[in-house]
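Excluded from the complex is one protein chain; the other protein chains are retained at their positions.
Showing subunit A:
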Amino acid sequence: MELFARNFKFSSLFLSSSVILSVICTSEVPRPRGVSLSRASLYNPERNFLCFDNSKTIPFVQVNDDYCDCPDGSDEPGTSACPHGIFHCTNAGHKPMNLASSRVNDGVCDCCDGSDEYARNTITCPNICMQLGRHAREEAQRMAELVKAGKHLKAELSQRGMQLKEEKKEKLVVLEKNKEEAERVKQEKQQIKDELEAAENKALEIYRKMEDEEKKRKAEAEAAKNREEATETFVKFDSNQDGFVEISELQTRQTFDKDKNGEVSVEEARYFLNNEDAVELEKFVTDAWPNIKPYLMMDAGLFKPPVPQEESPSEADDLQGDEADEEEAPQDEEEPDEGEDEPEQPEEAVEEPAPLPYDDETQKLVDRATFARNEFADAERAVRDIEAEINNIQDYLEKDFGPEEEFASLQGECFDYSDHEYIYKLCPFEKTTQLPKSGSMETRLGSWGRWDGPEDNKYESMLYDKGQSCWNGPQRSSKVKVVCGVTNEVTSVTEPNRCEYLFEFVTPAACREIASDVDDLHDEL
């Protein structure tokens, strides 16, 4: 198995079959195994060896004798004898590397020059530094070209972004000015409106009084009519004409079968008589009639009991989402009524009496006041509209689109990514979403939160949080790794933790100079 695996590891790197077993070193300066060029002078075969921490001096033959003399491990740079030693591989043709000494002779080829594995006969590590180096240089070249192309595009993006920002700022100045003007107009209109309304009010005073009187008169007429109707009914119901309406007299009338069981029970009848066994006319009119009237109206088809309102399905609840719909038990049916179909008291349908016509003078005042009110409403709306526009621009200006506004033009756009199950969408500075290919319910994976890359470049990563909650889990959130590329494109989406998504997004806006490899390998002292 081991052999197979190792073959794989190297064959995948197109290596030649030549095997170079590093013996002492591969460069021209002689030095013990595992020692970097910069430290070669510290290992002088002519002299005793002084541990780097000055703790001990040992004969030079004890360097790399596979016995750890120095507490700092400096006497065993080429073996695994010291627990915290460091092994240096030169890796000529590629990048030099420092290894923990525990990687020396552990059966794994760590150095591309193979120098870390020399003691086990179960493994040979060929020198593949040339291939790796070439590969790395090609890769670096490719990256450099990509960055170059990307930076070019990024410059355009930045320019556009800055221009956009300038435009917004200019617009803001104009809007602030417009707002001032609109406020002024609004005030003016308010003043006019207030004055005209005062005049209108005064003129209308007399009409209000008249209207009140009319209302009162109508109410009295209504009451009289009601009484008349009640009295008529009383007479009709009082079939034995004894001056009382009794339970038995109601029991003959199907109208009063509240529970619709085919007969009018004593209780039902009593209900209508306001819990009396019999009522005389006056009581009938005041106490029984309000109970009876609705049923008579219902019978006559004049009145229908209110239909229980269907609970309108609430709009897609942002916090629940698709799974909730799958899981949720059907909404409880409306509580059934207690079996009785009891009509509510019909609202006394008091129709507002038609307003009395105004005289010409008054009408004129009313019209002018109305006109002033409309004018004021328009002025008020104009201020609000401007304020909204200002807020929008301020929001925009507060957003961090990168040091050179390079991300600005991504706002308002959306980028899709499909895997075998879902279509994901990234709308930069707005949201991330997920749509099942087999469904239509879009799930919000997060709303724009903030840049949250590491301190040295926070623009490496975006956070979209407060998405829809997972069923019995946290709110969804997404991280978007932003990397340099020549197009704007989502290249992968995964869910490394449940309900936490990871998008990878390439964009020229992320192209920046790659920090050149600081090669500290020669000066690690």
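Rule of thumb we're sticking to: a contact is a pair of C-beta atoms (placed from the backbone, for glycine too) under 8 Å apart; a residue touches a chain by one contact, two chains touch by 3 or more; residues count from 1.
The working rule: contacts and distances are computed from a predicted model.
Going by its UniProt record, the hidden chain of the complex is named "Glucosidase II subunit alpha" among "General transcription factor IIH subunit 1", "NADH-ubiquinone oxidoreductase chain 2", "Trafficking protein particle complex subunit 2-like protein" or "Glucosidase II subunit alpha". When the whole complex is considered, the residue among A:36, A:80, A:158 or A:433 that touches the unshown chain is A:80. Within the full complex, the residue among A:120, A:169, A:381 or A:399 touching the omitted chain is A:120. In the full complex, subunit A touches the omitted chain through residues 1-2, 4-6, 8-9, 65-68, 80-81, 83, 100, 102-103, 105-108, 119-120, 122, 323, 326-327, 419-420, 470-474, 494-499.
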